[in-house]
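All protein chains but one are shown in place.
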Amino acid sequence: MPAIVMVLIVGVLFYLGYRYYSGYLARRVYALDDSRPTPAHTMRDGVDFIPTNKHVLFGHHFTSVAGAAPIVGPAIAVFWGWGPALVWVVVGTIFAAGVHDFGAIVVSVRHKAQSIGTLTREVINTRARVLFLLIIFFLLTLVNAVFSVVISNLFVANPEAVLPILLEIPFAIAIGQYIYRTRSAALIPSLIGVVLLYASILLGQELPISLAGIAAEDGLFTERNIWVILLFVYTFIAARIPVWVLLQPRDYINSHQLFIALGVIGLGVLVGWDTIVAPMVNDQTPDNSPSWFPLLFVTIACGAISGFHSLVSSGTTSKQLDKESDARYVGYFGAIGEGALALGSILACTAGIVATTADWHAAYSDFGTASGDATSNFVNGVAHFAGNLGVPEATAVVFAAVVVISFAATTMDTGVRLQRYIVQEIAEIARIRPVARSLTLSGIIAVLIPLVLALLPGGGEDGYTFGVLWQLFGTTNQLTAGLALAVVAVWVTKSRRNPIAVLVPLVFLVVMTTWALIDNLLTFVAEGEWVLAPLDAIIFVLAVWLIVEAALALRQARSGSGTSEPVEVPES
Amino acid sequence: MSGRLRTRLLGWWRRLERGHDLLLVARWRQGLRKEARREDDTLRALLLLESLGVDNPVAYETLDVVPYLVADFHAWHRRMGRDEFGDAGVCC
Partner (left out) sequence: MLLIRFFGGKGGVGKTTLAAAFATAQARRGVRTLVVSTDPAHSLGDVLDTPLSEEPRAVADRLLAAEISGENQAERRVSEVLEDARHAVPREVLPAVERHLRRAVDSPGTVESALLDRLTDLVERTGREWDLLVVDSAPTGHMLRLLSLPELLTPWIEGLARNRRKARDIDGYADGLLGERSDERDPLLERLHARRRRLDDLRERLRRDARVHLVLVPERLPLAETERAADRLAEAGLPLGAVLVNRVAGEDESGVLARRRGQERAVLARVRERFADVVTVPLLPGGLAGAAELDEPACWLADL
């Protein structure tokens, strides 16, 4: 079918979901009440707590959650055909991500805009907070590991992209200086900066930077692995630098890139009238391929449901919510935005990359290839869409690569930084003094573990390991979402409302994730993966812990007693 | 270009600038404020301690620092959008 038809269908479904389902959530499940002043007003301080116009807030929220994850996941998952991936994206966005992102904002707003970590302690209990810390620890470890591979693969495949990425930072800093020095509107300097960035793409095409000369063919120091090591060295150093020097300027440029990329994809699809050449369900998968059930659900996390978002929802967005009804727009619609990104990725990898179905099957011949080439496929697909708009293909490829790398890099940057704090917090609880007090030690731990994971040999197929790591990342992401959903569910229950809308995605998530974990564990043990197996086992234990904790808390909430005081009086 | 058209275009451009500022630049600015705020906290704590009656053993030596601390504090709360800070007789 033509890609544009898929866009239309999904668009209608998303609209219906927003109109009716989020309305139901707002009225019946979350009971939004505009007469209640939000913490942005009651705790207003001009720095963290600032009531913000809902459109602006949506923009902030969306740019904060948008990343490389809704891109890579679907790019892998279309291996099973566009059907399963699309259905999961649509159903997940409407019934899971929407509930989750929306609910995370509301439960935070009702509890003085505290973040989800603190909320687990308040709404469930202190043990749940430890669980939260551990899940986040693994989430960050895995996200840093997989994104380092994503970036490295792109660097290897697109040496022309290295220069623009390197130039991104001085451009961003220069824009910042100009803005504050002249105190004038930032629009023109920012546009100039972005234009310069894209001009540097042309420069990058003239001056590709590749490590092929110094790298080995195989073994530890392949080209990709050297990039991975360099990346982690960089993030270790960058984590010591104040956020406002490096991270925030990069983030600023990325937010521009996001809108541009969305525009390019949207317009490119519209103009090009590409056809989806991938099959709806892929029946040509090799015999030993992993099945879509349950792995689909952990391969696509962001774009269907992602726990990461609750960190943003409860971390910054809830502190700036002007009135409660805005949460529906910002949260639910934000989830739809992510779903749209995921849709874009599906289109890129099913309609954009190749012109015929046969070619597509060649590109997606087996799971290992699908995983390893996923990001490249997305990049090439987007390049094709850009090509529809007249951009020369080679340049468009670099453009798409720069977009993905930029986003993945900022996520890594933030991820390593956060991981350092989490390591310190866990060390504090476990009373490991030297680590808890030392930024350097905790920094080393934060970087070393994902580095090891990223460098794991792939059992012959680099792509395969990446695919597996990606699934593990997906599972931890889902578990985080599960914990957030549990918090929301408990709160809804304590408020004497029907939590079914929250429970269904929660149960589904948890079941699928646990199933996937067991599946993979058996595979790892069978194949003697002595790093991945214990990792999987630990995460599995966390998943079980989550189930038990959530079940207990829900039961207590329903029976009316509880270990924690509800912050608000139960409503009728 | 006719004057009316020009004014309209200029109006759109200004709106675009403002939108861009709100949507994209504001996050950055807020981030900077948060960082700066964390640093200023110590200064403010010192000032507030004095007004709360905690004795400063080097009060005389640091007398000439007081105007700058107060001015900093004042500038800070002005930046934050509060034109007056009446708490505890600290400022204004």
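Note that the chains take the letters A and B in the order they are written out, and that residue 1 is the start of every chain.
In this text, a residue touches a chain if its C-beta (ideal position, glycine included) is under 8 Å from a C-beta of that chain, and two chains touch if they have at least 3 such contacts.
A quick note: this is a predicted structure, and the numbers were derived from the prediction, not measured.
Participant: Of A:17, A:51, A:92 or A:176, which residue touches the hidden chain?
Facilitator: Checking the options A:17, A:51, A:92 or A:176, the one contacting the hidden chain is A:176.
Participant: Touching the absent chain: which residues on chain B qualify?
Facilitator: 29, 32, 35-36, 39-40, 42-43, 47, 50-51, 55-71, 74, 89-92
The working rule: only the chains that are shown with their structure count from here on.
Participant: Distance from the CA centroid of chain A to that of chain B, rounded to the nearest Å?
Facilitator: The computed centroid separation for chain A versus chain B comes out at 34 Å.
Participant: Touching chain B in the complex: which residues of chain A?
Facilitator: Against chain B, the touching part of chain A is residues 45-48, 50, 53, 56, 59-60, 63-64, 176, 179, 185-187, 190, 242-244, 248-249, 251-252, 255-256.
Participant: So in the complex, the part of chain B that touches chain A is made up of which residues?
Facilitator: My answer: residues 16-18, 20-28, 30-35, 37, 79-82.
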